[in-house]
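Shown here: the complex without one of its protein chains, the others still in place.
By written order: A and B. Residues from 1 in each chain.
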Amino acid sequence: MVSGKGIIGLKYLGKDDIEKIVETAFSMRDISKRSVKKVPTLRGKTVINLFFESSTRTKTSFEIAAKRLSADVVNFSYASSSTSKGETTIDTAKNIEAMNPDVFIIRHASSGIMELLSRHLKTPIISAGDGTNEHPTQGLLDIMTIRDEKKRIDGLKVVVAGDIYHSRVARSDIYGMGKLGAKVYFFSPPTLITEDYASLGARVTYDAQEAFTDADVIIMLRIQLERQATGLFPSTREYAKVFGLNEQRLKLAKPDVIVMHPGPINRGLELSSGVADNKEHSRVLKQVENGVSIRMSAIYHTIGEGHEYTDN
Amino acid sequence: MNILIINGLLIDPSQNMEKSGALLIEDDRIKGIVDPASYSINGDTAFLKGQKDKPYTVIDAAGKWVVPGLIDMHVHFRDPGYEYKEDIITGTMAAMSGGFTSVCAMPNTRPINDNKTVTSYMISKARDAGYANLFPIAAVSKGSGGAELSEIYDLVDAGAVAVSDDGMPVASAGLLRMALLYMKPLGIPLIDHPEELSLSKSGYMNEGVASVKLGLNGIPQTAESVAVARDIMIAAETGSRLHLAHISTRYSIELVRWAKKMGIPVTCEVTTNHFSLNEDAVDGYNTNAKLNPPLRSERDRQAVLEAISDGTIDCIVTDHAPHGHDEKEVEFDKALNGISGLETSVGLSLKLVHDKIINKKQFVQLMSYTPSVIVNLKNKGTLKTGADADVTIIDPDKKWVVDKNKFLSKGRNTPFHGRELKGRAWMTIAGGKIHGNTRT
Partner (left out) sequence: MKSVIMDSTAIERALKRIAHEIIEKHTSVPVSLIGIRTAGVFIASRLAEYIGQFGRIPVQTAILDITLYRDDAAKGAGRAIVRATEIHFSVDNTFIILVDDVLFTGRTVRAAMDAVIDLGRPKVIQLAVLVDRGHRELPIKADYTGKNIPTMDDDQIKVVLTESGSKEDAVYVIRKGD
């Protein structure tokens, strides 16, 4: 599966691959809870964090993950304007590849960059998010968080709400959770989604009542405030009122609903502070913890060819 | 050159003709269709009865179609300014190789063809090259900037056959109206690239199921149809000739259908790309399938095919848009739009005949006769006696595989590489000069 090629999108992974990565992540989480938070398995391996778009959190999460596996991590950050200096993204990546890394972690503002780069690189790639396409490790950590809590994915009502159109998280969530049998609802103002999103297997709704009623899981996406300037919604006030999640709406969901958010949260916009801080339902920090474990698992499964271990 | 083409199927919609026969060419003119009794053949040479001193080169076109030289009224030759993508020499060679004896070149060169110096340069460079005829299309507005009209009368005087700001729409309705009024006495068409920029601005492919799957921002259908509607209304009011470039959506087509019924002076074209492919061709972030307008849904493609069949669409063009390798092998959103299309057009268009969407005469109409009428190319698009000796001989059943590395065009950007096509130009004769005949 992922070995040798990397993880560039959940649309390319099978159910078994997803389950294997999540399963391993639970074992990885145990390591993160010990006093010695490090195992020697990737000693001597080099992990490159190649970020063409700044994201301190995701980069740090990958960096911690790699270090807990004893890999060496090197960070390269390029402003998206680096190509104005004349070097193409392909050339940049190939230059770094010449230093013989074992895996690339890449974040880039262009959808489809992973497909382009994997045609030019021999080194496997783990996507840390491409444009408005996918953010596979976020999708996987969301799955892990739900699995952790609900012990299953199959048959759960999962609501993904917010700016679906511009969200790489929404797309990875539906690809991953869809394969594992969740009933996914997309809830969003019609300017931030199209009816065509039903083709991904989600149910598209503009009605908060329909979206949140009996939900097992609610994933609120971050609303990028600059969208308001482009006229996709008129004001944060109205957005919060009609499309945000507050204590009142949370009551529509199942009593044991969990609320997730990829962060950073706009308090009072997509998520009211009351919901964000609700210890009973909010799993936002759990997602961050699981993010490291998922990324340890992703790196571990991506590096090397692998064989079953026998020493008899 | 004196040529006698025998045994071919002569197809000429201008004379409503489709029959086997022999076509006689003398120097750079078509002499006429001749009776087998009127000539005798000796090896590769023929003589007319009673003219023993005047030999004709015999071309045996058995099993092939002999048609008026094909005309592509929408190409981008990048010369002057971007000769690394294509120049007038390679462009006109590629045209001949693809079966086109005449092409109309869009003005988005560097500098923009908004003055007669550029127009004259293009014409003379093509003439010196001696391949396909090149007819420049000049810019509607200075620098195609959409603000001030260019000197259209002067440009037509220098040889421009139409005006367009292609690559970009004439974004202002006011300027479009002004241009159409101003140029009305010239009798040439304004070719608009119909696109409402406020609707298409942040998109990279058709908005639909395919864009959702790829996570690429979409361009809605209305980006085109809204502009088509606007253009038609202005053409209706001004009564000036409007030609709509590369229409691609079912609503655009309905609007054109309606306009024609109303007697509004509108014509339109479709590209080989838009009737051959749909949005799924972009799968895997294939930048060679990135065009503007974007490849549309299968439903739109079917509507295009129907409109080709029923005559709503007047002609087929390539929108030949050669680019350098590095301009396509980049991030999808950064990749430039377009396909290098001259050398695959005939094969792709013949599929319409093989699939019985159009008949042979319609094929010639769409690819030669009607374009000659739209851009007023007198003595082209026809096999009538006295017409220019521009003739394309087509082998309609020859199967071949597209190999971009064999293109004469500098542009290797094609999504059709490796595709098997049925039929291609076998010989192209422009101004009585033979090119090709190497691929029997």
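To be clear about the criterion, contacts are C-beta pairs under 8 Å (C-beta built on N, C-alpha and C of every residue); 3 or more make two chains touch, one makes a residue touch a chain.
Note that the structure is a prediction, hence the values are computed from the model and not measured.
Although it is left out of the displayed model, the omitted chain contacts the following shown chains in the full complex: A.
Contact with the chain that does not appear here is found for just one residue of A:K15, A:R34 or A:R152, A:R34.
The chain that is not drawn here is touched, among residues A:E23, A:D91 or A:D154, by A:E23.
In the complete complex, the residue from A:L10, A:L69 or A:A276 that touches the missing chain is A:L69. Residue in contact with the omitted chain (choice from A:L13, A:L42, A:I105 or A:I258): A:L42. On the side of subunit A, the interface with the absent chain consists of residues 2-4, 20, 23-24, 26-28, 30-31, 34-36, 38-45, 69, 297, 300-309, 311-312, using the contact rule stated above.
Just so it is clear, only the chains that are shown with their structure count from here on.
Between subunit A and subunit B, the centres computed from C-alpha atoms are 47 Å apart.
Across the complex, subunit A meets subunit B through its residues 11, 83, 88-90, 108, 110-113, 115-116, 130-134, 165, 168, 171, 194, 196-197, 199-200.
Those residues of subunit B whose C-beta lies close enough to touch subunit A in the complex are 207-209, 211-218, 284-285, 326, 329-334.
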